[in-house]
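Note that this complex is displayed minus one protein chain, with the remaining chains in position.
We just call them A and B in the order they show up, numbering each chain from 1.
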Amino acid sequence: MCDTASPNKFVQKLDDYIDSLTYKKENLIGVLHYAQEIYGYLPDNVQWHIAQKLDIPSATVYGVVTFYSFFTMIPRGEHVVNVCTGTACFVRGAEKLKGELENQLKIKAGETTTDNLFTLETLRCVGACGLAPVMIVDGKVHGRMNEAQHINEVLAKYRPEI
Amino acid sequence: MDIQLTINDISLKVPEGMSILDAAKTVNIDIPTLCYLKLNEMHYNNNIASCRVCVVEVEGRRNLASSCSTPVASGMIVKTDSLRAIQARRAMVELLLSDHPKSCLTCAKNQDCDLQSLASELGVRHISYEGEESTFEIDKSSFSIVRDPNKCIRCRRCETMCNEVQTVGVYSAVGRGFNTVVKTAFDLPLHETSCTFCGQCIAVCPTGALTELDQVDKVWKALNDPNQFVVVQTAPAVRVALGEEFGLEPGTIVTGKMVGALRRLGFDRVFDTDFAADLTIMEEATELVHRIQHGGRLPLLTSCCPAWVKFFEHQFPDLLDIPSTCKSPHEMLGVLIKSYYAKSLGIDPKTITVVSVMPCVAKKYEAARPELAQGAETADVDIVITTRELARMIREASIHFDHLKDKEFDHPLGESTGAAIIFGATGGVLEAALRTAYEVLTGETLEKVEFEALRGMDGIKEAVIPIAGRDYRIAVIHGLGNARTVLEKIRAGEINYDVIEIMACPGGCIGGGGQPYHHGNMDILAARAAAIYREDRAKPLRKSHENLAIISLYKDYLGEPYGKKAHQLLHTSYTPRKKI
Partner (left out) sequence: MKLKNTEALNELKAQSLKLIETRRVTDLVTTKNARGLVRHVMVCGGPGCHSSGSPGIAERLEEELNRVGLSEQVKVFQPGCFGFCEKGPMIEIHPDNITYCEVSEDDVTTIVEEHFIQGNLVDHLLFMDPITKERFPTNIPFYDGQLRIALRNVGYIAPENILEYIAADGYQALAKVLFSMTPLDVIDVIKESGLRGRGGAGFPTGLKWEFTRKSPADQRYIICNADEGDPGAFMDRSVLEGDPHSVLEAMIIAGSAIGASEGFIYVRAEYPAAIRRLLIAIAQAREYGLLGKAILGSDFSFDIELKYGAGAFVCGEETALIHSIEGARGEPSVKPPFPAQKGLWGKPTCVNNVETLANIPPIILKGAEWFNAVGTEKSKGTKVFALAGKVNNVGLVEVPMGTTLRQIIFEIGGGIKQRKTFKAAQTGGPSGGCIPTKYLDSPIDYESLTAIGSMMGSGGLIVLDEDDCMVNIAKYFQEFTMDESCGRCTACRVGTKRLYEILTKITEGKGTLEDLENMEKLCHIIKDTALCGLGQSAPNPILSTLKYFREEYLAHIVDKTCPAGVCKSLLKYEITDKCVGCTLCVKKCPMNCISGVTKKRHVIDQERCLKCGACMEQCRVVGAIIRH
């Protein structure tokens, strides 16, 4: 893995960012946030590159990446659909919403559609409990998602027009 | 300042900062532990309090306290044997067992497993909480270490050893929650990482999650092949540890019985790696003199330890010109068996199988290095087994080890001096080298052959030894973390030495990753080291250059030390490797 294509794309940007930091190792999590922002995800070679730049073992970087749910090692689809599974949404039907999304997108939570258009994930409480249950598409919150038809309408907005 | 407390109704005073666990020990109360492991001599301390087995009741506290990590406090009232503590302990073991394979009978660690003994000690008779068990792939990719994460109990001892003591950093806890397990970067097979195969992770693993790659069957196969001439050699540190596997006191020297056992197992010749240790002294000392005389780069670093070699290839690829080019002793002996000795017997080297019995798992990997061979088909050493594997073979063959008669190594590659045996303990290589260097450089006889300054468990030992008008600045290092510290200073130009001995394992080879398990008892290592020096004293010859077989080897076959033929057979080169 590490012998093949080091993360050439954006690598200068990442290196510049790391070089700008006073403290390096201590900022591992900040660096990972930055890298995920520019690459969209954290593949092995990006993690390895960061390990070399910060002079820490790759295993340590991998241990951190796999600990925090915000970090992903799998590229996401064009649009990320999140179902809030906070308690308020849970008691107001988040499970059903998740099931309906899985049904409509034909994927399970954590997966990406074959056309790479949608990734379905779950997250905890976005603070929109008054609108429960909510789904969040690319950061935009859609509330009171109880009806299959509503869900379909929201998703349709993100599908390319044919 | 002493702290007064009460444990199980016994009042005691202990120094401030002491853990409840250690305080209890002072009044002969043992609290069961599992993840906890403190090896002072190695500066190793795994007290992450993860297993929760050592919990005790502390009056006034809402919950139980993990005794390994909770310091004593004034007036503290501790109960280590209350029903609540015992039940909790048992529950922890039950939970661990609920996510652990129940294949104890066929496990490599059967009867040597801390989890197994604990389950027995705590009287666990059934597992109340059955459920899903982790399923991980077993990593048999390397030549040295087998990782079976299914047997991992997340004590993280290996991680502490690899990251903090050895600073290799191959392991990390990965994932979260129930899926957490100790793994390599990106789940890479171990042989694709910077692992040095020192095997110290095996030495501290309480279960069968980390074990050596078992080569016993390969040896049996060779022994039973009528077309193979099977030669065995044993490293210095094996003879002072093997006895432990058969119930003998740590530090018992079993050289004669070991040779006897090897004969009984059917080896055609039983040689001694010590012979090659003497040879190493001849080569390495000459190399040092050569570097000094020709303005070569200093310090010269010893290269007997394959884990150390792999460490500097990964971590200091820019410094590959400073280690000695000498092959490690068993590789030297291997190549000599297949050239010099094969010639003297008149047999085809391809029909010879060389088996090394080593205290080490890195030697298994080393034997597979392609450059340590004469052509693609003739490896210098064919099979490496550890002290533990030899003990298994002896048991498998139903040999009564303690009833064996003492036997002697075969000639000529079984001849050795006291200088060779001390290779097994940290500082031994340089002490041996000094014995020879002194006499060669001064032409005088060295009366006092012991260099006490180089002995003992200090991680970095330094000395300045004047010989023939020149001060030799030398250092002895064991443990890869210590090696890193010194190498980084050398790289930065902050310090300099003429020669440095480096061994990957704390204590040197006596503490190798292939030795009988010490289960945290460092007295065992001390007893092995003492035995090494005892064996040295008992030898009639104690300086490598006095080894008659070595003298004739050079005279009859090799020519000059560090000469052309020696270079071709006894020296090697290094490869820069990536840090992963």
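Operating definition for what follows: a contact is a pair of C-beta atoms (placed from the backbone, for glycine too) under 8 Å apart; a residue touches a chain by one contact, two chains touch by 3 or more.
Keep in mind that this is a model prediction, so the values were computed, not measured.
Interface note: of B:N40, B:N63 or B:T106, the residue touching the hidden chain in the full complex is B:N63.
Between the chain not shown and the residues B:S74, B:S103, B:S120 or B:N179, the one that touches is B:N179.
Residue-level contact of chain B with the missing chain is found at 48-53, 55, 63-64, 66, 69-71, 84, 87-88, 91-92, 95-96, 98-99, 128-129, 131-132, 153-154, 172-173, 175-180. Within the complete assembly, residues 25-30, 32-33, 60, 63-64, 67-71, 85-88, 90-92, 123-132, 134, 139-143 of chain A touch the chain that is not shown.
As a working rule, only the chains that are shown with their structure count from here on.
Here the CA centre of chain A is 44 Å from the CA centre of chain B.
On the side of chain A, the complex with chain B involves touching residues 1-3, 44, 47-48, 51-52, 56-63, 66-67, 69. Across the interface of their complex, chain A is touched by residues 163, 168-176, 183-186, 188, 193-194, 578-580 of chain B.
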